[in-house]
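Missing here: one protein chain of the complex. Every other protein chain is in place.
Then we have subunit A:
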Amino acid sequence: MEKTYYNPADLSKFGSITEWQPELGRKFFDYYGEVFKDGALTEREKSLIALAVAHAVQCPYCIDAYSTDCLQKGADEAQMMEALHVAAAIKGGAALVHGVQMMNKVKEVSM
């Protein structure tokens, strides 16, 4: 086992997950490839969404990959940071909206 859980060199080995389950691995990568193609959203917009999600799920591999991918697709720094704020707003909002649940419970058990 490595001394750290994350090794940057492992990112380029992502494809090797197919070695232990080729069929599901291939299906995943085919799907992945299709998802990021130009469609109703542009490749740049999809890359910005991926960057935001990468931060929300706090995946260092994805942050590495999609920071570069956003640059490659021509996104500027302000767009990338705004995408992160969307992720942060949703994560923060997701915590705070439960405040209503908290308030409901407190009201339920209070005189």
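Quick notes on this one:
Convention: contacts are C-beta pairs under 8 Å (C-beta built on N, C-alpha and C of every residue); 3 or more make two chains touch, one makes a residue touch a chain; residues count from 1.
Going forward, contacts and distances are computed from a predicted model.
Considering only "Arsenosugar biosynthesis radical SAM protein ArsS", "Molybdopterin synthase catalytic subunit", "Quinoprotein dehydrogenase-associated SoxYZ-like carrier" or "SpoVAD", the record for the omitted chain gives "Arsenosugar biosynthesis radical SAM protein ArsS", by its UniProt protein name. Of the listed residues A:N7, A:Q21 or A:T68, the one in contact with the hidden chain in the full complex is A:T68.
Residues of subunit A in contact with the chain left out of this view: 12, 38, 42-44, 68-69, 71-74, 76-77.
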